[in-house]
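Every protein chain of the complex appears in place save one, which is left out.
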Amino acid sequence: MTVAALSITDLKKNFGPAEIIRGVNLEIEKGERHAIIGPNGAGKSTLFNLISGGYHPSSGSIKLNGAEIGGTKPFQINRMGLSRSFQVSNIFANMSVRENVRCGVLYSMGYGYSFWRNVGNLKEVQRKTAEILERVDLLDKANLPAALLPYADQRTLEIAITIAGGAEVILLDEPTAGMSHSETDRAVALIKQATEGKTLLIVEHDMGVVFNMADRISVLVYGEIIATGKPSEIRGDPKVREAYLGDEADALEGDAA
Amino acid sequence: METIVFSLLNGVIYGLLLFMLSSGLTLIFSMMGVLNFAHASFYMLGAYFAYTISEASSFWIALIFAPILVGLIGAAVERWGLRTVHVNGHVAELLFTFGLAYLIDEVVKIIWGRNAVDYRVPELLDFPLFELFGAQYPAYRIFTLFVALAMLAGLWFILNRTRAGLIIQAALTHPHMVGHLGHNVPRIFMTVFGVGCALAGLAGVIGGNYLVTDPAMAVQMGPIVFVVVVVGGLGSLMGAFLAAMLLGLLQTFAVAIDTRFADIFGFLGLSETSEVGAISIASLAPMLPFLLLVIILMVRPRGLMGDREL
Amino acid sequence: MKLVKSAALAAAMAFASMSGASADTLKIAFIDPLSGPFGPSGQSGLNEWTYAAAQVNAKGGIQGKQVEVIGLDNKVNPKESLIQFQKAIDQGVRFIAQGNGSSVASALVDAVEKHNKRNPGDEVLYLNYAAVDPVFTNDRCSFWHFRFDADADMKMEAVTDWIKGQEQIKKVYIIGQDYSFGKAVAAAAVKNLTAKRPDIEIVGNELHPLGKVKDFTPYVQKIISSGADAIITGNWGADMVLLIKSAMDSGFKGEILTYYGGSKGAAVAMGESATGHVKAIVEHNTNLPMSDAHAAYVDGYEAEYSEDDYYYHRISNAMKMLAMAADKAGSTEPKAIAFALEGMTWEGPTGTITMRADNHQILQPMFMSTFSKDGVTRGVEDLPLGWTSGANDRIEGEATKTETTCKMKRPS
């Protein structure tokens, strides 16, 4: 039996009296693309923060490739092979695009806190950086200051930094939020291509993106997962339809078509 | 016994003076995030204005007008200085106030000279109130106590019983919320900065003749004000009050202790004549605030009563 | 580009070098604070040196040379003093005068010693008018250094000599700043009191951090509770003023014996209530009985510098002795003057003044002056208050003489 890439058991998190995550169980296989959907306030971001080390779980366990990571610091989790992006662009604004990606590459290539090497002379770092930039199609903007990029490109850069470290498990927090239709399509293609062969956990509002990309989908409502399954199973699940009222249910419907 | 009574009395009065001085900074820091380096300079301005006004008229007029004047200058500084710098972030703001403190020092030296000025306790209060264990207790110190208490009561009233106060309270704990409520944030900032400076000015009016009014008084008081604010905690006037009291009492009590390190750590073989052994607790008293500052920031960065970390 | 600009700057500086020495002036570089918190006391010193120079020049100067005093601002910073010292050397200065801060004095003694060793024939003489750390005339004495003020230990000799005559003082409290000077004063006080007045009880001996105490009331109440009838303190600046103010506010009835009670700005801060209680050990006060010539000198100063009071009498002594030494040596070469100054004795306005040959320390009469309301003909800081002393308050210079550990190395 293979170990799950990510395995969450009875995960709970409360802030004071408010229980945000109320017992989540989830298994994600290696190489799987898994999406989490749910209405606003369901606790999706909290769940992400718990997995990536931003918050400490109140109880329960989170295992990455079989190793417990609940309550571990983000940088340690990252070194164990999990990387994440942010809902709001979270890049190094005062650096160039190339330097941004390079920051993502450095640690994974073993240059941690090195202070005896010149970054300019690290050929493999340069090569890896260029590879990533090419993969996300930012090569021609490599030497621009990151803060001057258009919004969609900043989102792309966000993803580029996330995948730069070569993590096997990638968490993407609403990667297409705020993008136009054509930009979204491009982004989806890019994510698919860039995360080829990796385990992907994605939170997304755009149902089109979700049903297009995910192998499996979990539905998070009020801190609990009410359903997990293939897109077709989720689409027909009455509990899910119940949770999604009005427009969003239509959206489910519409995408099913 | 007498040591305890004296230390208690002095500690409380010194603590209240510290609180008067730092309450304004707590307001400013909590709302605007500006740790105003020039806060003690406004305290100094208060003392100098009070000196000039009381030379021309009387101490009582100075008691009212000097803080108002200082408040107006503070508001002007916020309006035409700090606001310009705000876009460049907190470090730039901190540096702005750092430079401002420097400038105020120099300007005060030019206007009032580089030596102490003869700012006296008003004659009405210049008598020993009572005698305790052979030492006289000046009436002015008790007056200080009452002014501080009156200020405390006034502040409490404004914050808890007026609309403006409630807005400020909301802003203290949730600075980002005020804008959403449709209030004019720049004007609130300007007002708070002005009022904070006025409170420092009031402390200057009271402290200037209690201590000495000279151009060094700002530098002397500057760092300790930070200690009070940081130890007290963000957004908490109560915390600032407690911290000021704690510092006042800590320092006065430490002075009263003659114990040397050699007496405490003698069992470790520390000798009376060694450099470390000869250090007495009393001689360390003025260093305690900074020790406390460092320890608090390490152990409990939110301060005694703060609702969030710095 | 940024670098080009700094290059231009550096080049500009290189060309802006100073003019050389001119033959017919004798330059004294006054290296003391002229700005910042200690600016006022430095400025006073500069005024008195300038005035003393003008007086000498009016009589034809020193060996026919006009004396010029150049004020150089060292910000009481030892490192900055060394830069200003170099500035002085480049201007052809052969005499430097300094007084504020033993840290500065320490740097300058060292620098002068090294300069003279490394530049024979171009020696510099250091006239110390106020840095009182005994070490400069003991372990670290230098042939090129002359001190015109009594050192801290000598002042304590004078203070304790005076206490010897004060039967009413039974209990003494010693308080000082927690650094080398404060510790030295406390140690000297204990040593001298036990020797000269074994019956006196030292009821407290305390050090507080330098310049950090805002309210001295707790200390003062400790002092009052101890029943002390005299306080001895070497405190200066705010530490002294705040201590005295607190003592007066708390109704301390005894004497406060200070080193620096007479320093600039203190009188205003202490106020009238301190009169009769605060005493200072000094070589001169402006209410001493004076000869006409000396009175004219003092009044002339106070007229010319109306904002200032005549305080550093030793500066006038130093200038006169410099002139006398030059006459004796027939030269204005620092080396010759230094040899001529050694052992020089003369009758000054206050009595016999001697420059010790063994350690270059001056011996002069000292006065325990009291801050007073009455008997004041010349007040200080535009107040009707001033410093006075009576017949019993005079301590002869010879009585303040201390043993020295100096092993003077004289140039051949």
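Things to note:
Think of it as A, B and C in the order they're written, each chain with its own count starting at 1.
In the analysis below, a contact is a pair of C-beta atoms (placed from the backbone, for glycine too) under 8 Å apart; a residue touches a chain by one contact, two chains touch by 3 or more.
In the analysis below, contacts and distances are computed from a predicted model.
Between the listed names "Ribose import permease protein RbsC", "Heme exporter protein C", "Amino acid/amide ABC transporter membrane protein 2, HAAT family" or "Fe-S oxidoreductase", the UniProt record for the complex's undisplayed chain reads "Amino acid/amide ABC transporter membrane protein 2, HAAT family".
The chain we do not see here touches A, B, C in the full complex.
Remark: the omitted chain is touched by one listed residue; of B:109, B:141 or B:260 this is B:109.
Considering the whole complex, the residue from B:12, B:95 or B:139 that touches the absent chain is B:95. Among A:14, A:59, A:114 or A:232, the one in contact with the hidden chain is A:114.
Within subunit B, the residues in touch with the undisplayed chain are 33, 35, 81, 84-85, 88, 90-92, 94-96, 98-100, 102-103, 106-107, 109-111, 113, 223, 226-227, 230, 275, 279, 283, 286-287, 290-291, 293-294, 297-298, 301, 309-310.
Residues of subunit C in touch with the missing chain: 1-7, 9-11, 13-18, 34-36, 39, 43, 47, 72-73, 75, 77-80, 82-84, 86-87, 89-90, 101-103, 105-107, 110-111, 114, 118, 133, 135, 140, 178-181, 183, 209-210, 212, 305-308. One chain of the complex is left out; on subunit A, the residues touching it are 52-53, 73-75, 78-79, 83-84, 86, 90-95, 98-99, 102-104, 106-108, 111-120, 122, 126-127, 129-131, 133-134, 139, 142-143, 161-162, 164-165.
Just so it is clear, only the chains that are shown with their structure count from here on.
Judged by the touch criterion defined above, the protein chains form a pattern that is neither an open path, a ring nor a star, and not fully connected either. Summarising the inter-chain contacts, the pair of chains with the most C-beta pairs in contact is B-C. Chain centres defined as mean CA positions place B nearest to the mean of all protein CA atoms.
Ranking all chains by how far their C-alpha centres lie from the centre of subunit A, first place goes to C. Centre to centre, using the average C-alpha position, subunit A and subunit B are separated by 49 Å. Listed in rising order, the residues of subunit B touching subunit C in the complex are 2-3, 6-7, 10, 14, 114-118, 120, 128, 131, 133-138, 140-141, 210-212, 214-216, 220-221, 224, 251-252, 255-256, 258, 280, 282-287.
Subunit C contributes residues 37, 39-40, 178, 206-209, 211-215, 217-222, 224-225, 227, 238, 241-242, 245, 249-252, 264-265, 268-269, 271, 381 to its touches with subunit B in the complex.
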